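Note that this complex is displayed minus one protein chain, with the remaining chains in position.
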Amino acid sequence: MTAIVRLENVAAEVGGRRLLSDVDLRVDAGEFVALLGPNGAGKSTLIRMLLGLHPVAAGRITVLDRLPAQARQDVGYLPQRRRFDPDLRVRASDLVRLGLDGNHWGFPLPFKRNRTAAERVSEVIELVAATAFADRPIGELSGGEQQRILIAQALVRRPQLLLLDEPLDSLDLPTQSSIAALLSDICTNQEVSIVMVAHDVNPIMSYLDRIAYLASGKAVVGTPAEVITGPTLSALYGTPIEVLHAADGSLVVVGQPEPPAVHSDRHHSDGHHHEYDRDPRRPHSH
Amino acid sequence: MIAAISLLHLISQPFLRNALIAGIAISLLAGLVGYFVVLRAQVFAADALSHAAFTGTLAALAAGVEPRFGLFAATIGVGIAIGLLGNHGRADDVVIGIAFAWVLGLGVLFISLYATGRGAGNGTASTATLFGSIFGLSSGQAQFAAGSAFVLILLLLGIARPLLFASIDEAVAAARDIPVRFLGVVFLGVVGATAAEATQAVGALLLLGLIAAPAGAALLITDRPFVGLAVSGGLATGSTVLGLLVSAQIPRVPPSFAIIAIATAAYMFTWLATTWCRRRG
Partner (left out) sequence: MNSFPSPHLSWNVVTDVRALLEYPFMVQAFRAGLLVAVLAGVVGWFMVLRRQSFAGHTLAVVGFPGATAAVLIGVSSTYGFFAFSVGAAIFISMLPNAGGSRSAESAVVGTVQAFALAFGFLCYTWYGGFATSIGALLFGSFLGITTSQVGALVVVTLLAIGLLAAIGRPLYFATVDPDVALANGVPVQALGTTYLIVLGLTAGAVSQITGALLVFALLVAPAAAAQRISVRPHISLAWSVGLAISIVLISLTLSYYYPYPLGTFVTTIALLTYLIVRVVRR
């Protein structure tokens, strides 16, 4: 069985600073893997390396047995983003369509309709349960609706791998769980592997096959039950950390040290800077 | 009937024929470019390019070179420069603003150099550059303007789809191997050339009207991007044709004012109509 994604002794650098070293990770077909860790740990950088948009400082990355930049055709990507401008008057379905043929030169001829393309667009919109609002302007949609459209856009070219950067960011809890369920559904039914950056593991916990937890320049990879434990995280951070099981089944990590505040790996192209910390797993550090 | 005859009579006059040839091509270009300018929120950059158009023309006049050469060199050069610097300096409106006030200040210097050089201080050249003199185009100038506008339209339509993708969804477009940065630079070069074209028709200062108003209206009318593109081009062309005819009929109304006034009115009407429609459901 060939690996969809293979990382061997990979190191990541941003602006000459080493963020991560010796990362080993293997993602197989149809697997759902989460990248966790504090701000600035290198999660988004790793995603960009998987897309071939960021150089690999050391080690080797292959995506679908190719160099990452050569595999982009078969990879769907959902960047960490701002929401669309509320006044952006472009239909949601047009956005999905751009995911299919937006890189073709020229412009669509008005008298020549491409039936297969149109069918694929409506098919994928139906898959993410977005048919009801697909013809409304993207800016008018709610955060969860926009996220469904963007997932459809990432899926429209039938990729074998989806790279999602915080797709649950700034959504309310019920929406988070419905999007998580949708992703898991895509994973199993469409035979698509998903690598997803997450800030909070709880909404996706039950669907995950594996977790790569990045912190202090290292990564720990394993099943959720192996990684989210006191001893593993304590060893990773080098300070005592406890994982508590709350009554509703969610996990609370206690004693996690503050992430290094000087650096953020978030891309600045989206024009948004989250200076504050929204990590719900870190209610009281003492 | 009488109106139709007088219209025919008007169009048979060479000054209006030249104006229509140049005006239709230039305003179609401005409308198409404007749609992307507004979508990409680059109206401020277009404004900056209109300043460069003014200074470029007058610099060429002061240096005794063909003014159109200075015009195109300045606008395309500044457009590409903004595109290259843009990613870093985009947020800093203050720098852009001060720098472009300075560009205009330079333009004023060139006016005075030109005026002293000619010994004439009436500023006709500067007024024509600022506010256009489309009825003064010779047939050769009109054909050049229309031909270059046509080439630019073809170039813009050639990059329309990936440019739309990059405008709406830059990060994903980049991951799809669209040369986002390159397209941005090419586009601003096209905007610069459009500013140079429009300067010949409505003047450097009124360029924004031909770029922003039809596109703003098109974005209100439709949310299908390529329909919007066509509507924007159509509105710009319509405003120009109507404006030229009105101005030819009523000589007290300068053509650039008539064109901008009609484009503005079309935008206002669209805004009122769409607001009214939305209120009613």
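Order of writing sets the chain letters: A and B. Residues in each chain are counted from 1.
Quick note on the criterion: contacts are C-beta pairs under 8 Å (C-beta built on N, C-alpha and C of every residue); 3 or more make two chains touch, one makes a residue touch a chain.
Owing to the predicted nature of the structure, the values given are computational and were not obtained by experimental measurement.
Q: Specify the residue from the set B:L10, B:I80, B:L157 or B:A261 that touches the hidden chain.
A: That would be B:A261, which touches the missing chain.
Q: With respect to the chain omitted from the figure, which of B:D47, B:D169, B:E197 or B:D223 is a touching residue?
A: Here the residue in touch with the unshown chain is B:D47.
Q: Out of B:L7, B:L84, B:A101 or B:L272, point to the residue that touches the absent chain in the complete complex.
A: Residue touching the chain left out of view: B:A101.
Q: Taking the full complex into account, what residues of subunit B touch the chain not shown?
A: 38-41, 43-44, 46-47, 93-95, 97-102, 104-106, 108-109, 111-112, 116-117, 123, 126-127, 130-131, 202-203, 205-213, 215-216, 219, 252-254, 256-257, 260-261, 263-264, 267
Here is the rule we use: only the chains that are shown with their structure count from here on.
Q: Nearest whole angstrom, what separates the Cα centre of subunit A from the Cα centre of subunit B?
A: That gives a centre separation of 42 Å.
Q: Show me the residue ranges of subunit B that touch subunit A in the complex, using the header's touch definition.
A: For subunit B paired with subunit A, touching residues are 39, 157-162, 164-165, 168-178, 219-220, 222-226, 228-230.
Q: In the complex, go through subunit A and note every residue touching subunit B.
A: Subunit A residues touching subunit B: 51, 53, 72, 75, 77-79, 81, 84, 88-91, 94-95, 98-99, 101-108, 110, 137-138, 150, 153-154, 267, 269-270.
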